[in-house]
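A single protein chain has been omitted; all remaining protein chains appear in their positions.
We call the chains A, B and C, going by the order they appear; numbering starts again at 1 in every chain.
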Amino acid sequence: MPIDFFDSSIFYLGPDDWKNLSPFILLFAGIAVLVVAASMRAKDLVLRTLSFSFLSGAAVLFFASLLSQGRFFLGSSMELGPMERIVAGGICLIAALSSLYVRGPDYARHSEWGALLLICVLGMCLLPTARNWVAFFVYLEVLSIPAYLLSALYSNREKSLEASMKYLMMGAFVSCFFLLGISLFFAVSGSFKFEAISVAMTAAAGPQQFLCFTAVALVFSSLAFKVSLFPFHFWAADVYQGAPAPIASFLAGATKLSVFSSIVLAFSECGLWDIPGVSLYVKLLGVLSVVLGAVMALTQSRLRRMLAYSGVVNAGFVALVLPNGLSVLPSVIGFLLVYALSVLICFAVHEIALLRLGRSMDDDLEINSFVELKSKLSPFYLVLLGFALLSLAGIPPLPGFFTKYVLLSVLAKNSAFLLLAVALIGTFLGLGFYLRSLVPMALYPAIDSKKTNSETSSSGASLTAIAATVFSLLVLFGFTYLQGLISSAELMAR
Amino acid sequence: MDPINTAMLIFWPAIFAFLLFTFRKNKKAAQWANMVFHLPWFWFLYQSCLLWRSSTADGMFPIVFNSDFFPLLKSNFALGLDGLNLPLIGLNVFLSFCLSLYALGKEKLSSSYLALFALLNAASVGSLMAADAFVFYIFWEAMLIPMFFLIGIWGSKNRVYAALKFFAFTMLGSLAMLAAILYLWVQPDIQSMGWHSIAQLGLLGDGLWSPRFWVFCGFLIAFLVKIPAWPLHVWLPDAHTEAPTGASVILAGVLLKLGVYGIARWCLALFPSIAVLDVVSFTMKVLALAGIILGSYGALRQTDIKRTIAYSSVAHLGFMLLGLFSFQLAGFQGAMFQNIAHGLSTGALFLIFGIIYDRTHTRELSDYGGLGIVNPRLSMLFVLSVMASIGLPGLPGFIGEFLILNGTFVLSPWFAFFACFGILLGAVYMLRIVRGMIYGETSSVLKSHPIKLSFSEWGSIIPMIIAMIVLGFWGQGLIAVTARASATIIYNLQGEILR
Amino acid sequence: MIFEGLRWILLAPLLGAVLNGVILQNKSAKISGLVATLASLVAFGFSVVACSQLSGLNSAPEQNFLIDPLFTWMSSGHVYVPFNLELTSITSVMLLVITGIGSLIHIYSISYLSEEESPWRFFSYLNLFLAAMLVLVLASNLAVVFLGWEGVGLCSYLLIGYWYKKPENTAAGMKAFITNRVGDIGFLIALFVAFSFFQTGDISRLAERVNDYAFLSSGVPTWAWYTFAGSLLWAATAKSAQIPLYIWLPDAMAGPTPVSALIHAATMVTSGIFLICRVWPLFAMSPVIVDAAFWIGMSTAWLAALIAVSQTDVKKVLAYSTVSQLGFMFVALGAGSPAAAFFHVITHACFKALLFLAAGSVIHGMHHKQEMSLMGGLKDKMKITHVCFLIGTLAIIGFPLTAGFFSKDMILAKVFAAQGVFGYILLLGAALLTAAYMFRAYTLCFWGGARSEYAQKAHESDPLMYMPLVVLAFLSLFIGWLELPEVFGHFTKITDWVHSSWYGVGVGEQAHLSHLAEWLLMLITSVLSLTVAYYSFKIYQRNPEFKILPEPLHKWSTNKFYVDEAFELLLIKPSMKAGRFINRISDETTFNGLANGSFRFTRLSGRLLALFHTGSVQTYAWHFVFWSSLIVGAIFLWTL
Partner (left out) sequence: MISLPVGELEFHVFVSIALFAIGAYGFLCKRSGLIALMCLELMLNGVNLFLMTFSKHHSSPDGASLFLFIVLVAAAEAAIALSIFVILSRRFGSVVLDDYRRLKG
């Protein structure tokens, strides 16, 4: 029997195939170059410029292909629509910005972080395009294995190692459940392709219904782990605190963006939303993570752990909206893009604060230790951090509000008023912990401790922070374009 | 007189907020620049008044400026100007100018304070003029951030608690409004979030528990928190006591008024059929009455002077709420007039007390005494503004309260009767303050801290006092301004009552 | 008929007040006193011109008043308040009384306040008071009357608390203002009824409502008439110090004596009665309220007289006598004849002002000592003051042919006609008590030996003080001739003036007494009061501590029948305590508690949840398995 999984057409790339796949090819080239650079023990300046250029090139290509190319199919395993291109472009953008401020002595001995970063980005960009579960699993692993290594970058520091060990063990454990889920799908429908599964799902009846529900539950809970929804978020705080700042900021933003968009695409493709109980399961997770995540965030005293739990809350917001089919995708992408950029700003300013206060690189700051910052840091960065935190909290004139508004409007459109109430309570509690972390730096009188000039300049991090603010504002105005595009995407969609 | 002037009313303060940021180094130049920037603002106000007077559009809320900046969210940047919001904008500009005079030569008030102040002005004028629900919500929330930092950074001792509490309460209210706007936004047959299209929105259904009722409640809660109506007023005393002088004058003068204006514009005018339901109007009147009586009792209990004045504004705003829900032209116009009168009188009270507080740094009534001996002119002005806030005829407070009570008497005489006791209690707690501060032997605090007012401080109080005296007798001019707009609103309301 | 002059009557004192209060502010009593007196004299001049203008105009009863429209104060919906000044015959008399006696008191206080350190404040408040009183009298719309009403309350507050260094003065001022405010609530209610039911605030149109049949039958609810009249009566009781709300007047004596003379004797306290006289046609529509006025007046007259008998401070005696005389006026109103009440207002203004000023010059002579026990034997040291005080006393007890005689007899006659013998006897008793305590005060002050060194060293005040005394003495002797009873020929100036100021709305007249009855009444009252006066004169010459009232009553009366304490105990303290308690419960515990409590609750639950984060991977993995199976199981059961 011919293996229809890899049909032969895959090996012949027509002229427009090149154009569509050019960003991926650029990424592959980047990986190759960076592996060579790593083997030659290149200095981190070289690594930074190389990885930044490759990533930004890929991002530009993705957004360029968004305009010119339509929908591109590669066999049955990959489908590159406008939505996937925007997600991939966003991920490359975030990775490029976070690679800007990877500096300091610890990175010098581990010059392979560039390659790992690019592989991780490649995995994330491919994930939404997967159209069968095998490809999905492979891209998921391509995404998470470099992530484990990246979070172990400070190999001589215990916190980073412990974080990556935890991340690895939990990741592996959860991917087993993911595999079990996929194999259940395979058992029910006899094939991994999404269309076949959707046919089988609609045909399932009676006891098989429960089997499908367990399969979906397993798959969703493992993806929920990746995105740190409530019951499976325990790893998030430790990894955010342990992993090096640029890696943590990249992982926080990009994984959520890529995994959530792939959930929306895959689940609506397989028609899993109409299995009884699935949407209830997703909404329940959403509600739990909004409320309990916010409550947890209120008690955190360290900025990075507070950002982790705010990640849980924002993931909860998206989970509330998920089970409404494909129309939800643009608002989810917009929301997560702005979230990722704001988290990027927070981590960047946190990095600058570390340098200015003369603390060691992997140390993470108490929120009230920001008080001495007032005299040491030019108020420009405080305004940036204020901008990011208030945008995360969703205060109107800032971009965070508009994206959250569109997200909540989906809830209102499906008249899910209970969920809307939960979301509003979450925003209110969110106000609590975002403002509370603003308070020490803004409201307490400045303690004038001496200005220490650290050996590594913080220009990289400041560059990231500024760029991130500019891009989050761009998203705001890109939104209208996004919205226009969506209507056309939906027309062409299946 | 082209409409760009009205838009400049909002953008001009925003622009000079950023300009003020450039004056980081020297404070003196920033304060003088802030004062000078107010002059073009007055000019824009003047132009808008000409535009308003010349515009004959008789509709409910004539749109003067319109540009679509965010088509995605079904809203465009529409600004409206009519009898209801023009006086309030005028009051905002006037108070801000007085405060800029007050700020000259103050050591504490840095350029970022003045910039935040200008942003606050821009946001409040914006939300006054917004004719689109979404734009209104954005400006409404945008007011929170500068106010939060103004109270938080420049306030007195436990300012952080007060700022957080202020932000939490107002945010709670505006989230209810956000839910209402969201519901309106997803309605199938709504073309734009403009004020007029919401007004014509038919499908929401009528009656007590209909969706239209819930949207009405969403808007109402946000304004009740802002007013503050009785149960939700707990944040006001803290915010007022901890806020710096300028912030508490603007808070009393403009921000609280936005609650009343909001109810008039976005609740009564938009959903008259709901406002007229007897359950709704009865509960509102009960809340108003509770605000009056318990606000006054609250004021009686305080030993801290600023808290007493804060509680007194809870009582005064209870009157305005009563006026709004009296569904009589007299009551409605009385509430709008009292809006301005209360802004002036409480603003003057806070400003005068702020000037004294800058020197003595204590707010306890027992520390004061014998101000009449130390500075007779200032105490005379203080007594005058106290009399204005009590509602002594010949000063604007009386006209507002008289019209409100007259309006309420027509439909609900018992409420008017009990509200009169608010006037009595008002006299009691205000005179207690006057007796504690002005009369009696000079207290040690006043002896050790001489109260000598600089020229700019006199300059900031005198215009307010003159405005009060002029408004006390020439009130009819202001009532005529709000006549046309409130007549149409009341006409609809009474139409609903008959149905 | 339009007459532009009215506004100048009002502007002159206002200008004087602003000049003194804001611009001049100079320390010498002479200059600021001069400015104030000038202003008040100008007002007096203008009012004389206006009155002559009015008397010259003899058109139909509906039109015979002067109008001076100024501007619209407020007009919105059913509330239209034009700020117009109006001069009817009744107001012209009141105008002359206010400005006349006002100027005399201004002259008097120039020397009375010679050694004060900020006399400009006193004179500006006095001028402000004059302006407010004039607004009250001249206003054509009830709301503008209310403006004057509260303005007068404010000035009395400021003037009582003039010597603000002593806390009890400011406390008295505050008490006066707040008690007046209680009355103002009544006035406000009357205004609301007027505007919502009678659709107008103008007194002239209100009066027309009474006999325009169409309006009466248009279904105005009866409770509207009763509330209107009742709340007006309530307001008048507060302002004219009647039974429930008279407590502020005795304490108001804390202010300087010219203030007590002008405000708390002549002008302000009578404004309540004056208002009722102006709105009499409407007031008479509810007879129950008229009877209520009668009995309130009677009980106040008796209570005040009983207290005055045992007072030792000369100003307190005069204060309670004012309260009692106001009781007389209310009785006259209750008996259905506003003319008698108005006549008594005018005569009372003269002789009570005279008595107060005389007492003032006595106190001034005695270096601000008010206790009668320290006085005595002043008749030869202060001859002119003694004579004037004697004339005043004779007038107040109704010595034949003095002002008091005519007005008090008119009241007694009207009461006899309306309420019969019982009412007459009650009122006569009060009149006799008045004679008793007045002559007690007179003899204690001027006769017997000097009881203290102050009394020895007392000297006659300077001409500026006793000149007004002489003029007032002259007035209180001859003002009575304005209204002669039937017996002495038909010369009823006051009744014509009062009736003509109701814009032609006639009100039923009481029965006329026969000549014989009038002679009899006059004879009885004058004979009885003279004998009581003679006896009290004789007793007090010999024994200054003689107690007229039997023992238990005397102790009660010295402590003012514990009315103040009763008010404090029953009304003020419980409401304050209840208010503070409610506020503490509603604000501090529930709502603040709620706000802070919810914040602490979330903090606590946050810390509780943090315990789950033990940090070891295996617990995390355990959580993963446990939670996913729990939720899946729950949903399975749920969707089963």
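As a convention for this text, a residue touches a chain if its C-beta (ideal position, glycine included) is under 8 Å from a C-beta of that chain, and two chains touch if they have at least 3 such contacts.
Keep in mind that what you see is a predicted model, and the values were worked out from it rather than measured.
Colleague: Tell me the shown chains the invisible chain touches, ordered by label.
Modeller: A, C
Colleague: Could you tell me which of A:S22, A:Q69, A:S191 or A:S327 touches the chain that is not displayed?
Modeller: Residue touching the chain left out of view: A:S191.
Colleague: Quick one: which of C:I9, C:L87, C:A621 or C:I635 touches the chain that's been left out?
Modeller: Within the whole complex, the residue contacting the unshown chain is C:A621.
Colleague: I'm checking contacts with the chain that's been left out. Which of A:A237, A:L265 or A:L298 qualifies?
Modeller: Among A:A237, A:L265 or A:L298, only A:A237 touches the chain that is not shown.
Colleague: Touching the absent chain in the whole complex: find that residue among A:A64, A:V138 or A:L473.
Modeller: Missing-chain contact among the listed residues: A:V138.
Colleague: For the chain left off this view, which of A:M169, A:L365 or A:I425 is in contact with it?
Modeller: Final answer for the missing-chain contact: A:M169.
Colleague: Over the whole complex, note the residues of chain C touching the chain we left out.
Modeller: The missing chain touches chain C at positions 610, 613-618, 621-622, 625.
Colleague: In the full complex, which residues of chain A touch the absent chain?
Modeller: 1, 3, 5, 133-134, 137-138, 141, 145, 148-149, 152, 155-156, 158-159, 161-166, 168-169, 172-173, 175-176, 179-180, 182-183, 186-187, 190-192, 237-238, 241-242, 305
Criterion: only the chains that are shown with their structure count from here on.
Colleague: For the chain pairs A-B and B-C, which is connected through the larger number of C-beta pairs in contact?
Modeller: Most contacts of the two pairs: B-C.
Colleague: Mind checking the centre-to-centre distance between chain B and chain C? Centres are C-alpha means, answer in whole Å.
Modeller: So the centroids are 37 Å from each other.
Colleague: Roughly how far is chain A from chain B, going centre to centre by Cα mean, in whole Å?
Modeller: 44
Colleague: Counting only residues that touch at least two other chains, what does the list for chain C look like?
Modeller: Residues of chain C never touch two or more of the other chains.
Colleague: On chain A, where are the residues touching two or more other chains?
Modeller: 432
Colleague: Please output the residues of chain C touching chain A within their complex, sorted ascending.
Modeller: Residue positions touching the partner: 599, 602-603, 605-607, 609-610, 612-613, 615, 617, 619-621, 623-624, 627-628, 631-632, 635-636, 638-639.
Colleague: What residues of chain B sit close enough to touch chain C in their complex?
Modeller: Residue list for chain B touching chain C: 165, 168-169, 231-235, 294, 296-298, 300-301, 328-331, 333-334, 370, 372, 376, 380, 387, 392-394, 398-399, 402-403, 405-407, 409-410, 413, 416-417, 420-421, 423-425, 427-428, 431-432, 435, 438-441, 473-476, 479, 483, 490.
Colleague: For the complex, which residues does chain C have touching chain B?
Modeller: Going through chain C, the ones touching chain B are 21, 71-79, 83, 118, 121, 143, 146-147, 149-151, 154, 157, 161, 164-165, 167, 170-171, 174, 177-178, 181-182, 184-185, 188-189, 191-193, 195-196, 576, 579-580, 582-584, 586-587, 591-592, 595.
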